[in-house]
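Below is the structure I would like to discuss, written out as structure tokens.
Of the protein chains in this complex, all but one are displayed in their positions.
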Amino acid sequence: MKVELSALTTSPQVKQVNNAASERIHWFWFASPQTFYPLAGRMVPWFVWLAVLLCIAGTYVGFFIAPTDAQQGDAYRIIFLHVPAAWMSMFLYVVMAFWAGVGLVFNTRLSSMLATAIAPTGAIFTFLALWTGSLWGKPTWGTWWVWDARLTSELILLFLYFGFMALQAAIDDPRRADRAGAILALVGVINVPIIYFSVVWWNTLHQGASISMKSAPTMAMTMLLGMLLMALAFWMYSLATILSRVRSIILEREWHTQWCKEEIRRAS
Amino acid sequence: MAHSVVQGRNSESVVIWSSWSEFVAMGGYGFYVWGSVAMVVVVLVMEMIMLGRRRRAVFEKSARNNGGGSETAA
Partner (left out) sequence: MIGAMACVVRRDLALALRRKGDAANTLVFFVIVVSLFPLGVGPERALLQSMAPGILWVAALLSALLSLARLFEPDYADGTLEQMALSVEPLTVLMIGKILAHWLLTGVPLTLLAPVLALQFDLHADAIAVLCAGLLIGTAALSFVGAVGAALTLGLRGGGVLSALLVLPLFIPVLIFGSGAVVAVESGLDATAHLQLLAAFLLVSVVIAPWAAASAVRLALD
């Protein structure tokens, strides 16, 4: 299944395919770590700046424009961090599984490296969702931890991230680590909706209706806007850290190649 | 900065924070709100520091490996 880039670009038969599906070839061109490395390096500062700007905008909307909630007071302002962190944690798991799957099927090294790079950032956002959820729960529910569906499934998601990272860390051969991680991530991503559904079901059976963060009585437009801005900020931050981590992973794995040696010489 | 004006539902102006200390107090929930903000900032900054360290570690390791005098043609 290995895509031979040189064969693709030289063979006249494939040339036609090349034109027809130029978009795809374009992406495969960047699937090589050597071409992706400088591209990622150029993109990182942009994403950092976008993250900073969006974070400022989101904080401004969330803390200065959004009105105080009638029921929860100002404690609700935690959701401007909690909900975007929870969104990112779930989104990143799916993206991680996607790239791990692409790496497994097409045998593209860079996809697997991306999946490896996504895991720590995903785990961090899961942890932040749990931390902020707990701090939100204390004034709202009166306890630091409630076994509600959202917090419980975030906790399980954290376990899934830990499993992925622990498995990859335990395997010395990077290619085996990539594939083993991909199998686990694919099994995990099929399981995530099942786990979420079962936890919601378990929760409704055991404690009936509980206050949830979804039931903020009337979600004002400014609240939604603040959450959206913060989610975008976290997204840009994730892109920046993931790309930066992928660059490190590329160098760690390919330091013996000529282009990496030149790159390292130039950078240091 | 602490004086922020917003269009309320009946398009009347609502001032959320009248003073800096009121902003810090967060209506009595300051500990929870700023505890969340602080953890987010600490964790994200820590991640960026770790990323920088990891990158430097690669450079140092490859410098050791390549610059040891016994460089072989790879």
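Think of it as A and B in the order they're written, each chain with its own count starting at 1.
Please note the rule applied: a residue touches a chain if its C-beta (ideal position, glycine included) is under 8 Å from a C-beta of that chain, and two chains touch if they have at least 3 such contacts.
Because the structure is predicted, anything quoted here is derived from the model rather than measured.
Taking the full assembly into account, the omitted chain touches A. Check A:I56, A:V94 or A:I183 against the missing chain and you find that the one touching it is A:I183. In the full complex, subunit A touches the hidden chain at residues 156, 159-160, 162-163, 166-167, 170-171, 176, 179-180, 183-184, 186-188, 190-191, 194-195, 198-199, 201-202, 205.
The rule we apply is simple: only the chains that are shown with their structure count from here on.
Separation between the centroids of subunit A and subunit B, computed from CA atoms only, is 17 Å.
Listing the residues of subunit B that touch subunit A in their complex gives 4, 6, 8, 14, 16-17, 23, 26-29, 32-33, 35-37, 39-40, 43-44, 47-48, 51, 54-55, 58-59, 61-63, 65-66, 74.
Residues 63-68, 73-75, 77-78, 81-82, 85, 120-121, 124, 127-128, 131-132, 135-136, 138-139, 222, 237, 241, 244-245, 247-248, 251-252, 255-258, 260-261, 264, 267-268 of subunit A are the ones touching subunit B in the complex.
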